[in-house]
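Complex shown without one protein chain; remaining protein chains in place.
The block that comes next holds chain A.
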């Protein structure tokens, strides 16, 4: 009943190339979903349909019971409750870290500057980067950038967080600091969809694993079953490649 995300019979094409084929996926409040699958299988496209960075052609996507259409108001209000973290951070390079964080609260939520600053400082503390507040993104390391990007999303107090391979662009020694932030977020009960190949993180955090290949959901199961007893051959092969 309390599904915050309902994806029904979702299909999407880029010109005549079908990226998503009849996807069905429901996410309950507080649930953590980890999506994995080979490159090009449509993982990014799927989660980008949830905040309508991508427009689908068939089926429906509902967030908090509201169907996503071309209605701009619906899209904008959805984006305020759905935070997104990108592989390449996408921080705004011309703004300081603090300004990156206060931008959306001030303009999208119309908070005044002091309220926005209070929220921004709170989340900078949470991701442990308060000492960098007045630097520019170009002066931070990859791991720090990604933590700032997470904090930036959190400043809108979203109910759902989407992560698109948040650690794939990082040097290995920085992966942990980002995963730690995500784990903490998960423990606090955030609803999360993570596209990631960090299987340690997945085992620890996921309520459900989703494996995608060629635009389809091939397997959807609990982490125990997914890692110990995968049903499909493709999943087995993929896990073999990624774990060894």
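Simple rule for what comes next: a contact is a pair of C-beta atoms (placed from the backbone, for glycine too) under 8 Å apart; a residue touches a chain by one contact, two chains touch by 3 or more; residues count from 1.
Going forward, contacts and distances are computed from a predicted model.
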Message = According to UniProt, what is the chain that's been left out of this complex called? Choose from "Amino acid ABC transporter permease", "Cytochrome c oxidase subunit 1", "Ion-translocating oxidoreductase complex subunit B" or "Inner-membrane translocator".
response = "Amino acid ABC transporter permease"
Key: Residue among A:36, A:63 or A:156 touching the omitted chain   = A:156
Inquiry  = Can you tell me which of A:4, A:104 or A:194 touches the chain that was removed from the display?
reply    = A:104
Ask   = Hey, which of A:13, A:136 or A:227 is the one touching the hidden chain?
value = A:136
Note = Among A:88, A:122, A:176 or A:203, contact with the omitted chain is made only by A:88
Touching residues (missing chain, whole complex) on chain A = 51, 53, 72, 76-77, 79-80, 82-84, 86, 88-94, 103-104, 107-109, 136-139, 152-153, 156
